[in-house]
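Before I ask anything, let me first share the structure, which is written out below as structure tokens.
All protein chains but one are shown in place.
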Amino acid sequence: MRKFDKDRLLLGLAGPVLALAVAFVLTSVVLLASDRDPIEPFRLMFDAASFSDVQVLIINQTGTYYLAALAVAVGFRMNLFNIGVDGQYRLAAMVAALIGAAVELPGPLHIALIVIVAMLVGAFWAGIAGILKTTRGVSEVVSTIMLNAIATSLIAWLILPSNFGEQPPGSNDLTTGDIPESGWFPALEVTGGEIYGFTFVAFALGFVYWFVLNRTRFGFDLRATGASSTAAQASGVDAKKMVLTAMLISGAVAGLAGMPTLLGDTHTYSFNFPVGVGFTGITIALLGRNSPVGIFFAALLVSFLDKTSADLDQHGYEKEIATIMQGLIVIAVVVSYELVRQYGLRRQQRKVGEELAAGHALKTAKEAAK
Amino acid sequence: MSTSNASAASAAPKAPRNGGRRPKLTLPVILLIIAGGLALFSLVRVISGANDLTSVGQVSGALQLAVPIGLAGLGGLWAERAGVINIGLEGMMILGTWFGAWAGFQWGPWVGVLMGIAGGALGGLLHAVITITFNVNHIVSGVAVNILALGATRYLSNFTFAEEPGGSSKQSPRIDAIDRITIPGLSDWLADLQDKHWFFVSDLAGVLGGLVTNLSLLTVVALLLIPVTYWALWHTGFGLRLRSCGENPVAAESLGVNVYKYKYIAVIISGGLAGLGGAFLAIVSTGIYQEGQTGGRGYIGLAAMIFGNWMPGGMALGAGLFGFTDSLKLRGGAENVHAMLLLIAILLVVAAAW
Amino acid sequence: MHRGTVHALVGENGAGKSTLMKILYGMQKPDEGTITVDGARVSFNSPGDAIDRGIGMVHQHFMLADNLTVLENVVLGSEKLHGIGSAARRKIRQISQQYGLGIRPDALVEELGVADRQRVEILKVLYRGARILILDEPTAVLVPQEVDALFANLRELKAEGLTVIFISHKLGEVLSVADEITVIRRGTTVGTADPASTTPRQLAELMVGAELPTPETRESTVTDVPMLQVQGLSLAESRQVTVPETSEPQLPTSDTLEEPGVPVGRMLLDGISITIHKGEILGIAGVEGNGQTELIETLMGMRNPDTGAITLDGVDITHAHTRKRREDGIGYIPEDRHRHGLLLESPLWENRILGHVTEPPNSRRGLLDPKAARRDTLRIVREYDVRTPGIDVTAASLSGGNQQKLIVGREMSHHPKLLIAAHPTRGVDVGAQAQIWDQIREARREGLAVLLISADLDELIGLSDTLRVMYRGRLVADADPATITPEELGSAMTGAATGHLEHPQHPEDGEAR
Partner (left out) sequence: GKTSSDAASDSGEIKAAIAYDIGGRGDQSFNDAAYAGLSKAEKELDVKGTEAEPSDGEADADKVQRLTSLARAGNNPVIGVGFAYAPAIEKVAPKFPDTTFGLIDDSSVQGDNIANLVFNEEEGSYLAGVAAAKVSKSKTVGFIGGVETPLIKKFQAGFEQGVKDTDSSVKVLSQYLTQPPNFDGFVKPDLGKAAAQGQLDKGADVIYAAAGLAGSGAIEAASKADKWAIGVDSDQYNQKGLAAYKDNILTSVTKDVSGAVFNLIKSVKDGDPQSSEIRYGLDKSGVGLAESNPAYTKMTEVTEAVAAAKQNIIDGKIVVKTTP
């Protein structure tokens, strides 16, 4: 069996590496076809990545994406498709910023309050979809799409100066007001900038995710539900409770996704707060196959493409190259996963057949007695 | 645990489950439901005084906003009936807007429509190759198609529209409009009737008027596609085979149905319909291509389809509802908002009582 | 094999019978070898090719789309023959009458029972004008009367000059219907047998090299300590009324199983009361679709009863969750192992945890203990003779019989007080059957109470201490397993007899077939 696994590991690594190469080649073909230098953009991107300030940007972005992707992955692990991570993330960041700006507490408490509010709001917003699904059978795809739109309107209303927001004098922006310094998350000072402290919390959460999924009963139930909802139910999993719990957790994690930026950089929620993070999270979760390590590399890859392509236009190349490449990478990687998986499955089945035919089955009690 | 596979398999069961309790909606029942709905609207209109609620303009505006959503939803329906989830509708729509506009401003709107369909179908083909041939998780593939379509069209605009007069890297030059039809006597008569604000009668007139006033020919085509889809999927051997691929592909295969072929066809048609929706946006709704023009309508179409229980009629109703609320919101006015709230309240009460 | 004959194929689990048939039907490609039909060498690339050659197949697992009507299922793929409309409907009615199949073309397949589905499958084949019919384990889910009816159909087909290939693990049936028998083992033919001069025992030896096992339970271990008590359990069908009640008359075609006029929300379980004592095996006989599935699912807590009470070992568990019930000592061998018993894509050791995640050795202090679980999986594999190269392979890569052994091993490992066993040996070859029966018997001796549901009446009669018959959600009859014959039981199952089934003649032993 050991050898089996080593081969599998090799196969598992070969897939993505090959896929990346294919995606790069295809992108070069696109560049060639449009009469552009097929190599130069990559060189520019790798150059950009060698700068420490870009590296800091990449790391910080990875943290945010990592959280968003974890939120999506929690749902995916039991076949819930939480399209609403974006709305949960925005609403949570907004409300957390409001509360954070409104109170004055000693440091750690202040941060804890903001983080908890964010988690609660995210969980609440996702929970609505969960409740609709468990009580009314409403598809979470539909309800979370709608909830995204409602979150937009709700935020727009809450942030009006006549309600809870404020308009800094001379500005055309609306904000929630600034969180006092006690609510700022300490950052790691490095050459090239600051790495948001919350980024490390994000990565730590990856470990928690792994632990919960693989080492707790709840995690087993969740995975079992994802693998076969009927079998899980027969095994004693309460399907409805599971759906609701998974949505709540997914929403809470989605709520955290805004924290690196909020606590580390902007300290306020405004129209400039990044959007679309939840949707990128879907891509990343799928690319990382819902595994904590896979998601990390996927988030890193996407952040890398994002940040290193930012200056391409100043060198006369279209930034869209990075988007095209991202699409090609997703396709190439998942196709390769699938090919490798099918190959592995066939191999396993053949091995099972062969070993059984050769009489190498694990010795049974009877045979052992002989 | 292979999650990539698990979620693909799982998403499938979300597909049509109307089996044993398939409600037999006969024509009288449908008419009764429609009449009931209209009466409700009428009531709300009279109470709230929002005469715009069922005006000709409101209905025709709603129709215009609903068509792209409906076409995307119809595309989703074709794919899902063949057992393929199509999250890539958004991307296929984007391809539709781009190709539709690109051909449209050079060779006229109808060529644009055809190219829009072709563009969407191309996206569908890609989705088909990934999901059917390579058996990749449908959602992953859809997401990839969306990203790729976005990147590709934006990239291409730099070489095409940017060099045209009146165009830029973000938008195409203007496309000639498609002919619009208004049935002269009938339209005016209905509009007059609607202006009287009588209970029910005026509302009916408004709705009918909205459906026959200032219609783009492409709108007519889009509307016809709903019954055509129903007929093709439920009343032809082709449709039966296609649906069987969604219901039980192994069974279909065991009867000599080429499951691959039908899935391919379905997903390509699905892309084509989404592409048509995109072309409609570019050519009829706005007259130009614009970056970000689809704005998530592909997803909304998918939602409309799920809302409509994977049936063309239900999907159309869902799309209509989205279009209606959008239109109501855009046409604005405090009365409209009040009317909408009232409507929601009544529906909630009805739902709770039921 | 010859025209106008019934040719039987037997062999142990995973011998390659289904695979061979799939090749004949063009669903799988052979590595080498040839197929000859009517003197012509053929090679099939798809089932379509096989259908064109007049071959039709009824699969081990039904190949029907539940959400489509019978008509749609039948005409699918052969729309050219008679269209998909009224001509096709006429043709179906005609075939149905000709062979006495009793099929209604506009019923939804979802609403059909297994026997009906079986006939739809046969009709599908006939509709295409097949001359060679392949039936893969068609009798596994049928009661004797239905089996007889099926065999009558087969003889009719044979008389019309059709060739039938027939696969079954029930050797008695094979001998009664087949004209020729081929035995295969590990993918090769190991012999042929003449049904006229072969006994089931000889056939079994040929198949597995072992004796034909019997499910008979000799000494009684029944105690008078009640383990499971069920009082007046009722469950109404929870049809979601999406159409107003008034439109009900418009649904005349969709009540194949129900009598016309049965209201929406008919009773799936109607006043069920049973008591199972320690050391007792209570067998429930019944045609599929008469409430057995619902009874089990209600006992497991997967459905909520409308009325009634369930008491396990003196504790009321009527409203307890499934997990609580499992922790309290209910073991469960589900009817559909793929849907309810296994995570097919997960490794064996995770499957060992399934259903017992809160119990040792799978978890300790709230956390999973993969090491212990793996160790215990190895033990189960060894003790229950699960043929596998290791515990990291997926459950899907095991053959059906070995999957079943894993499930039995898992459930027995937690020393249940009550075992709910549905068709514990369905599709399992004779060798593995014996093992499973042994394990059930052994646990019973130690005080296990068993609720046994099986379509295999020999198994039911042989294992049970007490027998009940379920019909339309009610327990309509009881019988003494020592005296009852499968045929009598079968007739009670169709509702023909109720009350206590008295045996008119003297007792017959369970081995008789």
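Details
Just so it is clear, A, B and C label the chains in written order, and each chain counts residues from 1 on its own.
To be clear about the criterion, a residue touches a chain if its C-beta (ideal position, glycine included) is under 8 Å from a C-beta of that chain, and two chains touch if they have at least 3 such contacts.
What you are looking at is a predicted structure, and each value in this text was computed from that prediction instead of being measured.
With respect to the full assembly, the chain omitted from this view is in touch with A, B.
Touching the missing chain, out of A:36, A:90, A:110 or A:289, is residue A:90.
Touching the chain that is not shown, out of B:42, B:64 or B:86: B:64 (per the contact rule at the top).
Even with one chain removed from view, chain A keeps its contact list with that chain: residues 47-48, 50-55, 57, 60-61, 90, 152-153, 155-157, 167-174, 191-192, 261, 265-266, 270-277, 306-307, 310-311, 313-314, 319. Chain B residues in contact with the hidden partner, per the touch definition given at the top, are 52, 55-58, 61, 64-65, 162, 165-166, 168-171, 173-174, 281, 285-288, 290-293, 295, 326-327, 330-333.
Everything that follows uses one rule, which is that only the chains that are shown with their structure count from here on.
Across the assembly, chain B contributes 1-2, 5-6 as residues in contact with two or more other chains. Residue numbers of chain C whose C-beta contacts span two or more other chains: 343, 345-346, 350.
Of all residues in chain A, those touching chain C in their complex are 1, 4-5, 214-217, 219-221, 223-224, 227-228, 230-238, 345, 348-349, 351-352, 355-357, 360-366, 368.
Contact residues of chain B toward chain A in the complex are 1-7, 10-11, 14, 130, 134-137, 139-141, 143-152, 154-155, 158-159, 296, 299-300, 302-303, 306-307. The residues of chain C lying in touch with chain B in their complex are 25, 27, 46-52, 57, 59, 62-68, 72-73, 75-80, 83-84, 108, 110-111, 124, 239-240, 242-243, 247, 250-251, 254, 343, 345-346, 350.
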